[in-house]
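All protein chains but one are shown in place.
Coming up: chain A.
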Amino acid sequence: MAPVRGDGMRGLAVFISDIRNCKSKEAEVKRINKELANIRSKFKGDKTLDGYQKKKYVCKLLFIFLLGHDIDFGHMEAVNLLSSNKYSEKQIGYLFISVLVNTNSDLIRLIIQSIKNDLQSRNPVHVNLALQCIANIGSRDMAESFSNEIPKLLVSGDTMDVVKQSAALCLLRLFRSSPDIIPGGEWTSRIIHLLNDQHMGVVTAATSLIDALVKRNPDEYKGCVNLAVSRLSRIVTASYTDLQDYTYYFVPAPWLSVKLLRLLQNYNPVTEEPGVRARLNETLETILNKAQEPPKSKKVQHSNAKNAVLFEAINLIIHSDSEPNLLVRACNQLGQFLSNRETNLRYLALESMCHLATSEFSHEEVKKHQEVVILSMKMEKDVSVRQMAVDLLYAMCDRSNAEEIVQEMLNYLETADYSIREEMVLKVAILAEKYATDFTWYVDVILNLIRIAGDYVSEEVWYRVIQIVINREEVQGYAAKTVFEALQAPACHENMVKVGGYILGEFGNLIAGDSRSAPLVQFKLLHSKYHLCSPMTRALLLSTYIKFINLFPEIRTNIQEVFRQHSNLRSADAELQQRASEYLQLSIVASTDVLATVLEEMPSFPERESSILAVLKKKKPGRVPENEIRESKSPAPAAVQNNTHAATNHKVNSNANADLLGLSTPPANNAVNNSSGTLIDVLGDIYGSANNNTAIYNTKKFLFKNNGVLFENEMLQIGVKSEFRQNLGRLGLFYGNKTQIPLTNFTPVLQWEPENALKLNVQMKPVEPTLEAGAQIQQLLTAECIEDYADSPTIEVNFRYNGVQQKFSIKLPLTINKFFEPTEMNADSFFARWKNLSGEQQRAQKVFKAQQPLDLPGARNKLMGFGMQLLDNVDPNPDNMVCAGIIHTQSQQVGCLLRLEPNKQAQMFRLTIRASKESVTREICDILTDQF
């Protein structure tokens, strides 16, 4: 038996020993039940128990409870102990109450009375016991009963320091359950001045309380900033002997320092006063300097305490996000920690760097450590550190390093721990989408994800790749080709079958020209997977098959055969059976036209919802993963609030950090809405082409088509329909309010330089100034081409949303090519004209890199939408594309020829334009460059 101190209870020690000697769980339960019976009989017995006995039995009950057994009696005896005049009995009574009494117990009134008595005691030990009990229970009852006493105790001059400390934290505990307990007025300043108290223990306790009060009412407690800064400065510059017992392993008052640094993080900016600000920066620098000094002790406690202060200082620096010099220094310091031998430090450095990566001042600095972080992801022994490295890579990713980081994450994914795979998949998917400059890369990444970690690819991820492929014409052919190849693997993941089935059903025709992926081959390939798949995937494949009937009438009988097989009992699943029968009937009954209408290509998805980010956030409650750079201290609310592409793009131009800034973090109150908004912006960015200097949205797509969604964010959608004849055009703009409240002062303004207006005359009908919630209005524009022009007009849409002025500039799809009339001609006449147009001013030529990979069918599709006639069998090289057309202007007609020559080896295109007018030659050449 272990030695027991003088005040120990022998009976208790014996009982504990008995329990420890029990050989089995059953024996233990038996011993406990025996003891419970004994105690119960003592409590119920006729013999009155003295204080010591009560204390002993209550203590035994407590021990039994702590072993994990339920205790349903003894509370009354414990409450009796509270009023004992023996301290040791009182103390056990309080302990039992703190551990075992739940807040709504009937006994609470009795307890409160005892506490009241002890609070009156002249002995601080009793008072503290009472305060600790209040804090341990911390209920509303407690707050109501002591809302007078405790605040008084805290600021009264007579109160001893040890009691003040307890009172401060006791009050804090009550404040958390009942915020109204805190008096205001004069009391506030007395509380704040506790920061100046002589006693370090009092300051430490008070700082915790003040921190909570500030969070609730920052203005009222603003005075604490100056006091906190000067207190902190004094501590940091103190020698470790100054603070005596408040120095912890040679670090002066680490707890108080950290609390003060936290307190200051409640304000942003921390202070408006230059003097205070200077002193704070000096203090922060001192902390950074000290980190570089040789350690005063080899003990881990020394390094922990010192670095605890350092990390908190860095948190404050990140929070203020206004001192580039400090941010860069912080980053360098953390960089050193990345290769420290303490796992804890490496972990914290990675975590802290995640935040630095989101500051525009230190983002670039963080990127310098990319290699070490990648190594951490691969080599760390502890999965939580590896996970933190993944988080940091995610946070530091931007357009410049996205390909490398995504590739490294993909490589690592093959061997990554199962516990972090799903999250990594989400992160890779988000980064690939956000930073894709070339959507074929995006498609490759997602298909790789499915290949490597198919089981961890959630529905949101594969839905998303399909949405994106459907919305982006330029990638459809490539996607079809790639999924087709991926499906040829002998074992491919079911998610791959889903994506493959869907994409081939929509775009299988784009690769059907190649005999290796002829319709029947595609169909057989998909159907070879059918039997290995779940019913849901089978259902999807059946839909693909019916779409094939529309795309490839030649394999109709093969498909009907499959439908026939599955429309009967062979399909145990009712849904599949029904699908098969209905599709079969549809393919038999419907005419080609009807079939084509029913099975028309999927319309574009609205460009907003990437639900992947939401899934990621759900996976990490409390800590939202970030891959967004904060705008440092932007005072203009409008700019921060409408996190839209157009608005931010203006900023981008004036800033070297271009695309980084464009992705500013939305304010917390509408973070949820905007989180998806950020993703749209990025997509918009891609169409708007990152290096274009004007704020445009999706306009390039409209070079090749006349109708579609021109602009969309979380407030507004603008659709366009247009038609052109000769030199005249008519545009309908459809403004849709997506919000729940009206958009007011709604005014679209045309922006088209006067000298341009002489060449292209655009008239716009005014619209109603209010766009009701959920409503759509139409605006008609007419355009008349008088002579040829460059570029295209912009409309600036202004309105107020929820009191905030909004402004977007959107390019109209009114480029010169809209006035083309296609011209059919044979090879002879084409080349005759070609030779005629050989003057210096009549020719323009550009060589540019193809979008990866080179997509010839895609290029043909685009040219067909461009407005000229695509002429087959003219160029002897079948890969080359030639076109002819006439541009109609009021003053003249301009004949125009085009030749687009791909160089598959170099992955380049050479574009040649010949036209009878120099300015047209140049403009057509310019607008088509880089489009294929």
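Just so it is clear, a contact is a pair of C-beta atoms (placed from the backbone, for glycine too) under 8 Å apart; a residue touches a chain by one contact, two chains touch by 3 or more; residues count from 1.
Just so it is clear, contacts and distances are computed from a predicted model.
Engineer: Of the candidate names "Elongator complex protein 6", "AP complex subunit sigma", "Ribosome biogenesis protein NSA2 homolog" or "RCC1/BLIP-II", which one corresponds to the UniProt protein name of the undepicted chain?
Structural biologist: Of the names offered in "Elongator complex protein 6", "AP complex subunit sigma", "Ribosome biogenesis protein NSA2 homolog" or "RCC1/BLIP-II", the absent chain's UniProt record gives "AP complex subunit sigma".
Engineer: With the missing chain put back, one of A:Leu82, A:Ile108 or A:Leu169 would touch it. Which one?
Structural biologist: Result: among the candidates, A:Leu169 touches the missing chain.
Engineer: Touch as defined at the start, partner being the missing chain; which of A:Cys224, A:Ala253 or A:Leu870 qualifies?
Structural biologist: Per the contact definition at the top, the residue touching the missing chain is A:Ala253.
Engineer: Quick one: which of A:Thr343, A:Thr592 or A:Asn826 touches the chain that's been left out?
Structural biologist: Among A:Thr343, A:Thr592 or A:Asn826, only A:Thr343 touches the chain that is not shown.
Engineer: Touching the hidden chain in the full complex, which residues of chain A are there? Just list them.
Structural biologist: 1-2, 4-11, 13-16, 18, 20, 34-35, 38, 50, 52-53, 56, 59, 62-63, 66, 68, 70, 86-88, 91-92, 95, 99, 102-103, 123, 125, 128, 131-132, 135-136, 138-139, 162, 165-166, 169-170, 172-173, 176, 200-201, 204-205, 208, 245-246, 248, 253-256, 258, 262, 301, 304-305, 307-308, 311-312, 343-344, 346-348, 381-382, 384-385, 620-623
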